[in-house]
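Every protein chain except one is present and positioned as in the full complex.
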Amino acid sequence: MDQFLTFGIVGLSTAAIYAVIGSGLVLTYTTTGVFNFAHGAAGMLSAFMYWQLTVGWGWPVPVALVVVLLVLAPGFGLLVERFVLRPVQALGEAERLVMTVALLSGLIAAARWIWDPNVARPLPMFFADRKPFHLGPAVITWHQAITMAVAVAVAIGLRILLYRTRAGAEMRAAVDDRALVGLTGADPVRAGRVSWILGTQLAAIGGILIAPTVTLDAAQLSLLIVSAYTAAVFGRLRSLPLTFLGAVVVGCMESYLTGYLPQNDYLPGLRLAAPALLLFLALLVFPHRRLRGRERRLARVPVPSARGTLVFAAVVITFGAVLASLLGEADLITYGAIFSLGVVALSYVPLAGYAGQVSLCQLSMAGIGAVVWGHLGAHGQLWALAAAILVSAAAGALVALPALRLSGVYLALGTAAFAVILDRWIFTIPAFHVLGLRIALFDQGSVDISGPHLFGLRLDSGRQLMVFAAVCLALASIGVAALRRSRFGRRLIALRDSEAAYATLGGNLLVAKVAVFALASGIAGLGGALYGMQQRTVTADQFSLIAGLPIFLVAVVGGLGAVGNGLFAGTAFVGPTNALIAVAPGTANLVALLPGLAGVGLGHNPDGIVSRFRRQWEPLARDRIALPALLCVLALAWALRFGDVINDWTYYGGSLLLAIALRSWADARQTAPAEPEIPVEWWGLRREWRPEDEEVLARGVAAG
Amino acid sequence: MSALLELRGIRAAHERITVLHGVDLDVAAGQVVALLGPNGAGKTTTLRVAAGVHPVESGQLVLGGRDMTGADPRDLARAGVCLIPEGRGVFPNLSVRDNLLMMTFTGRGREEIEEIAFARFPVLARRAGQAAGTLSGGEQQMLALARGLATDPAVLLLDELSMGLAPLVVGRLYEQVGEIARQGVAVLVVEQFAAAVLDICDHAAVLVRGRVERQGHPDGGLRAELSALYLGSST
């Protein structure tokens, strides 16, 4: 009984923290319509700042608290509101979602950069030196007592703010009808600002309270928030009292699972994954929504021509072959991921680009593909690759079934929860037997993965595997391009554009959504298997939710509608970061920030970079002189590099410079004749005076 | 009498399609002007232009002699323009009292605003603590009107006050609108139910396909013309 009480108190004090954080999330979501995936990360950052001030610099606790809660957190909230979210306020829900995911990814990277993750940073509990007090048979530490008191104070404070002040009325009014708030002469931006400040402060309070009870780790701490999300979803992201109730359920469940879960190899992960599992279930019991009508401002989905697609595929393979011929064995492993992770990124094109389903668990699907290939394809049989694709596809369909009921933020949350369930629990369980079939995952460690057998050839060297991956990416890109032109592709785009219209024309939403999830997961599974072959050995960590976010962001920045996105995302994700590290090893943690920053830059280019890129390079590709010249010189340069006449930097840098120079030249050649006729009397005014003008004028005068 | 609100040659578009082709309208203080016409004629757009919510392509919006073309809706609100949009301009999840509280930016205190509102619409006082969404349709419109009044508006813009309300309720609401105007407010009313407004307005304009086809005194001739417009000409 005592034990039961003790766990109950631990549960309640954890619940108090979740309640505080969750209510901040609800507050910002209801008043601004932005579900802040980075809410937990803000709490994480506050915990780190608090550690820095108290333990790092030895400031007194009260001073540090004041600085973090009253200066840094509000300032941070304002910055986020101003520079991250206001630019995308007018864009769709998906863009706002991407911004906060980018923020989450960026903040984790930033925290790891500033605070070396390999150093332990213990944070003392509040009043740790005081004796815990007894309440009947139960023992309560001061930290627990304070935590619970804070939650109660927050609850009362929020109640007063929302129902007793004008600012609170304004915030609630903004929830009801944002446009009307503007019409009444109040400032809807102000309500948003207040809620960002408050929300960040609540996250900070939660972060500081929870940090002493867990390890101070950027990713762990940011994801502890899954529990707070679960609480918020209990409140349907609107109701604060229900959020508090949800927090109690989650907190106590975690605590009692710790206490009473039987000890064996299969279940410890369940405790870690429990909040995510509960989140997933809570999302499912959400009431049915009406079919979504038309969304404005969707990014375009260009139709690639058959010829263009084949040329692109050839470019992909050539690029792979050139890299394979020049790189050393270590670099082959690093840069091989351009193609394998490119395949994973490509899976977003049909799923998120065409069908509009934002899934955050694509890398987890890749993990499933890698594991299946690792176990079944140990001898390189090609059928195992098909099996890897099929098993991933089946897992994707499994996610899709519940996901049919979700959209937008809820779908992203649901898939994120699924990813967390996989990497905290499913991926950690040891091999087991079902009906005599041995099912193994990561074997509680790493899985060795070998290359495939192809036409009697064993592909095993990094060189061969890179070309193989490039060929797979090329084929997958051709496949996705064919999909765009097919009946199924049209249906996916149609159902995203208007579910209501699609359904009333006789389209089956369930079938289409399950099919696209399966397809995308199959592609991701292929990418995972390829990635595994290149890495030779993989661990579950490489396929976690956090690891997958940057790939998602880079894919979004590339433009989810474009078939060329696979190559772009792979190159942009793998290339610059590793190249930078090679030049300046000290930047290793800094470069992890890049995808996050790129995501934040999305607001300026919602259609994606790939389509812009295509427009920019089109003149060169059509130029009858520049293109052959470029190809010849590239081939020559490759030969020089291959023969070791020039070094890596000269080769890559020189090729890039040459291509850019020729592009501008081709550009100029195409636009030159289009110069508008300027009447002679404006020469020198509307355009610059040219030396030859004098002669032209002189002739004109003479002739006249 | 010089007009308080003037629309001069307003042209405006929805997604590149021009819906207003040069609309001219004057509303003087103390006057109720009714803007009538079939659906899709551009009545609501005209109101939204006057409130600064919809951008104009060309033309001028003049308020009390000052050119306010292109001004922010918030600035227009502070300059005394109050738009009560179609379909109940209330916050459904806020109580009646909190709905009124939203108007305290005018500098008036909560008590003063409640006094003004409850004096004109006593039923609201009895519902003060109730969420606005649970009021009847007529009561919600009263609340929207009361909220408008609290700002001490110079110009009141009303869009389809009658939407989904029983005729009797509509009549009573418009009686109140007439009284508000008599206190010196310039009122511009968009309405599909012409009859209710024709009784109380001083001037009516009929908008058809983005142009003012006819304007003048609300007399029998206008009514006959309107019924032809709505139900097709009987010839």
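Going in written order, the chains are labelled A and B, and every chain counts its residues from 1.
Operating definition for what follows: a residue touches a chain if its C-beta (ideal position, glycine included) is under 8 Å from a C-beta of that chain, and two chains touch if they have at least 3 such contacts.
Operating definition for what follows: contacts and distances are computed from a predicted model.
**Q** As a check of understanding, state which of "2-oxoglutarate ferredoxin oxidoreductase alpha subunit", "ABC transporter ATP-binding protein", "RNA polymerase sigma-70 factor, ECF subfamily" or "Iron complex transport system permease protein" is the UniProt name of the chain not shown.
**A** In UniProt, the chain excluded from the picture bears the name "ABC transporter ATP-binding protein".
**Q** Please pick, from A:160, A:401 or A:503, the residue that touches the omitted chain in the full complex.
**A** Selected residue, touching the omitted chain: A:503.
**Q** Sort through B:63, B:196 or B:212 and give me the one touching the missing partner chain.
**A** With B:63, B:196 or B:212 as choices, the missing chain is touched by B:196.
**Q** Which listed residue (A:130, A:164 or A:300) would be found touching the missing chain in the intact complex?
**A** Once the missing chain is taken into account, the touching residue is A:300.
**Q** Which residue numbers on chain B touch the omitted chain?
**A** Chain B touches the missing chain through residues 14-17, 38-40, 87, 133-134, 136-137, 160, 162-164, 166-168, 170-171, 192-197, 223, 226-227, 230-234.
**Q** Since one chain isn't shown, list which residues of chain A touch it in the complete complex.
**A** Touching the chain left out of view, chain A contributes residues 290-291, 293-294, 298, 300-301, 487, 490-491, 493-494, 496-498, 500-509, 561.
Here, only the chains that are shown with their structure count from here on.
**Q** Take the average of all CA coordinates in chain A, do the same for chain B, and state the distance between these two points in whole angstrom.
**A** 47
**Q** Okay, in this complex, where on chain B does chain A touch?
**A** By the definition above, chain B touches chain A via 51, 53, 73-74, 77-78, 82-83, 85, 89, 91-94, 98-99, 101-106, 147, 151.
**Q** Residue numbers of chain A touching chain B in their complex, please.
**A** Chain A reaches chain B through residues 163, 166, 169-170, 172-173, 175-177, 179-187.
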